[in-house]
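With one protein chain held back, the other chains of the complex are shown just where they sit.
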Amino acid sequence: MARRTAIVGIGQTYHCARRDDVNGQELINEAVTRALEDAGLTMKDIDAIVIGNMDHFEAINYVDGWSVDGSGAFMRPIMKLTTGGTSGMTVATAGYYHVASGFFDVVLAIGWEMNSSSDTTAAITTCCQPLIERDFFAGAIGPLAAEYTAYIKRFGATEEDAALVSVRDHNNALNNPHAHLRTRITVEDVMKSPVLCYPIKLLDMCPRSDGACALIYACEGKAEKLAPRPAWVHTIAGSRDFVYMGEPFQHEELITLERASARAYKRAGITDPLKEIDVMELYLPASTTGVKWMESLWVCGRGEAPRLIREGVFNMDGQLPVNPSGGPLATNPIGATAMIRVGEAALQIMGKAGDRQVPNVRTALATAFGSCSWSDVTILRDTKP
Amino acid sequence: MAGTAGETPELIKVHSGAVEVPYDWHCGPYWSRFFRGLRDEKKIYATKCPSCGRVYIPPREVCGPCFARMDEWVEVGPEGVIEMFTVVRLPYTNPSTGEPLSVPYTDVYVRLDGADTSLMHWLDETDEKKIAVGMRVRAVFRDKRTGTMHDIEHFKLI
Amino acid sequence: MPEGKPETIFDVVDKAGMLVQKGRIKVPYTWAAGKVASKFLVGLRDERRIYGIRCPECKTVFVPPKKLCHKCMVEMSEWVELGDEGVLETFTIVHYGEPTVHPVQPPFAYGVVKLERADTGMVHLIGEADLASLEEGQRVRAVFNDIRRGHYLDIKYFKPV
Partner (left out) sequence: MERAAIVGVGQTRYERSKEGIVAELVYEATCRALDDAGMKIGDIDSVVTVSNDFWDGRTISCMAVADAAGCYGKDASTVECDGAFGAFYGLMRVLSGYDTTLVVAHSKVSEGNPRIITNAAFDPIYERSLGLDAISASALQARAYMKKFGVTEEQCALVSVKNHRNARNNPYAHVPLDISVEDVMKSPKLADPIKVLDASPLSDGACAVIFAVESAAAKRAKKPVWVKGVSHCTDAYRLGERDLTYSIALESAARRAYQMAGITDPWRQIDVAEVYDAFSYMELMWYEGLGFCDRGQGGRLIESGKTGMAGELPVNPSGGVLSAHSVLVAGLARIAEAVLQLRGEAGKRQVAGARTALAQGINGICAQQHCVWIVSTEQ
């Protein structure tokens, strides 16, 4: 059986469009150094390391070996994992299993990306099967735009509903010193911003960032000593049920997120997520997904999300605050983005989220989205599982 | 954070230049049959799961949900309905050439008649006002076909 | 369809009905060197000098330099000006060509050069040499390109002294 395992340290760089003052290893080390400081540890205390990003953004093969100067992996075990947009949570999950399995007591997990190294859309387009789909795929934005057109048609949602999500996440980011985009915006600003792929406009879409995030996982017995209030991992569930972009995974709902969150709730004993979860850090790559995917998280029925959005249920002062950090709409170093969701959820549990802290968080949920519309879900609590 | 190292006023960037990484992608028995159908017969072939009966396009060996090997071939299309679409206006680099790609173009997900999954391709219309989910479309084949996805030139509204 | 539309596949080979599609990935990249590597690269370009950096804890002098010592995981800041001569620690003579990545035609040699005052080896090309008579322990000297752009190849190669 799994050992009880908790997150005891979180480190992030500041995130921005382009870091010229550091190379990749140095960027990674900034996050590692901060995570170690956060947990009161030094590199000597780290038993193993896991790392991940998306190879074709930087064109560095065997990143695990390359990273040594920044990750601290010299004469230690390091393993690389990558699964596209979900990479950050894939790596965080591996950090958990490294500890839960009993092989290692204290493990460092690193997600990073220097998106400024390439044209992000060109690089992401290579995720499509080259013979079948690559020439027709316009990066991550295409399917997201297409799915919201379908949702609008079915449920009468509006572009303004999505704009409300964009305003919420951007303005939440004002409270997050690490966020990339920190500008107060209005619904009107969003609606007036240039159309990228109808109905997604510039302010509806995540930016691409340079940045890194590091988490430290520790086993029961050590975690309590390292953190006054560790964020205990209760469950991690994922769904990678599809392999081609043309499969019916997200036309009206995000099936993978439905499946992953349902499995996670069952394992964590959650029956009413709207009431039982205190905060969510969601991988929302576009504001439109902040409408539609709420239904896939079972917090409301089909077509009900626009109403809850308009009522402010997911705002900082609402019943279930979503993305106090600003989420991916404010910050998106792709290989780190999903790990930042886990890290921010952990900060909320640990009570260390500063100006973006939601009061009395006991259960937090983080999601990841990527690849062939795959989803991962992590649930953290302030109590041991 | 930066320490005192390297107080240089200039920050260097290293450029890769045009490194072309070539690949010989094997189509395997399933896609070879699929592409031969496009090339030689102007027909679109899909595979059908012996267990659940789903018809998959693009064709493939394994039905994911059933983990069953498929060996029944069925013809689908050439007509279908638009399941999703988007008009791409964001300019980006073509990863196959390293050159800028011209926009707009329309990325369309077509549920071909007889298929349970959709095929991604181009639509010959870039005005979003003239396109709607649920509209019927038909594959337009090229005269000169070589055995690739581009043997279908694009889909057109009907 | 618009002009210049994307086409990944540029050739198809039909082997008795089994198709092979020839394609490529050609995404251009730009990598930030960061402050430490920038100083080294600017040194090559502007001063024709090779700079190393010393770890404050283990005292190792690294060349090419980097911000963090991988052994001590501390930041380094003490720059060490190295000479342009050193000793060839090991080498190989490459007999195959790969024009996409090789800067020169085969046969040519790579070597690991231990510069004076440095503790790490620097991997580079070995030029102006009779390849058949290369030997470990031989002294070599950096030859700089006339046109330099702040790049590792501003050193053209190391040649036997």
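Letters are used for the chains, namely A, B and C, taken in the order the chains are written, and counting of residues starts over at 1 for each.
In this section, contacts are C-beta pairs under 8 Å (C-beta built on N, C-alpha and C of every residue); 3 or more make two chains touch, one makes a residue touch a chain.
Only a predicted model underlies this, so the values are computations on that prediction, with no experimental measurement involved.
**Student:** What are the shown chains in contact with the chain that isn't displayed?
**Tutor:** A, B, C
**Student:** Identify the residue among A:T82, A:T149, A:N172 or A:Q357 that touches the chain left out of the display.
**Tutor:** Only one listed residue reaches the unshown chain, and that is A:T82.
**Student:** If I consider the whole complex, including the chain that's not displayed, which of C:V12, C:M73, C:L125 or C:V140 touches that chain?
**Tutor:** The missing chain is touched by C:L125.
**Student:** One chain is left out of this view; which of A:I46, A:V68 or A:L380 touches it in the full complex?
**Tutor:** Candidates A:I46, A:V68 or A:L380; residue touching the omitted chain: A:V68.
**Student:** Using the touch definition from the top, which of A:H15, A:R34, A:H56 or A:K201 touches the missing chain?
**Tutor:** Reading the full complex, the residue touching the unseen chain is A:H56.
**Student:** Of the residues A:G9, A:G111 or A:P130, I need the one that contacts the missing chain.
**Tutor:** Considering the complete complex, A:P130 is the one touching the chain left out.
**Student:** Considering the whole complex rather than only what is displayed, give the residues of subunit C touching the chain that is not shown.
**Tutor:** Interface residues of subunit C facing the absent chain: 18, 23, 25, 29, 31, 33-34, 37, 41, 62-64, 70-71, 89-96, 98, 100-103, 110-112, 120-125, 136, 151-153.
**Student:** For subunit A, which residues reach the chain that was dropped from this view?
**Tutor:** 1-3, 23, 52, 54-69, 73-84, 90, 93-94, 96-98, 100-103, 123-124, 126-130, 236-243, 259, 370-372
**Student:** Under the stated touch rule, tell me which residues of subunit B contact the chain that is not displayed.
**Tutor:** 14, 16, 19, 21-31, 60-65, 67, 69
One rule holds in what follows: only the chains that are shown with their structure count from here on.
**Student:** Hey, how far is the Cα centre of subunit A from the one of subunit B, in Å?
**Tutor:** Inter-chain centre distance comes to 27 Å.
**Student:** Subunit A to subunit C: how many Å between their CA centres?
**Tutor:** Centres of subunit A and subunit C (C-alpha means) sit 36 Å apart.
**Student:** Could you list which residues of subunit B touch at least two other chains?
**Tutor:** 2, 11, 13, 16, 23, 25, 27, 31, 35, 93-96, 105, 122, 148-150
**Student:** Tell me, which residues of subunit A touch at least two other chains?
**Tutor:** If we look for residues of subunit A contacting two or more partner chains, we find 20-21, 59, 119, 122-123, 126, 130-131, 134-135.
**Student:** Provide the residue numbers of subunit B that touch subunit C in the complex, in ascending order.
**Tutor:** 2-8, 10-29, 31-32, 35-36, 93-105, 122, 124, 146-150, 153-154
**Student:** Which subunit A residues qualify as touching subunit B in the complex?
**Tutor:** On the subunit A side, the touching residues are 20-21, 30, 33, 59, 119, 121-123, 125-126, 129-139, 141-143, 145-147, 149-150, 153, 195-198, 241-248, 251.
**Student:** For subunit C, which residues are in contact with subunit B within the complex?
**Tutor:** Residues 1-9, 12-14, 17-39, 41-42, 53, 67, 75-77, 79, 100-101, 150-151.
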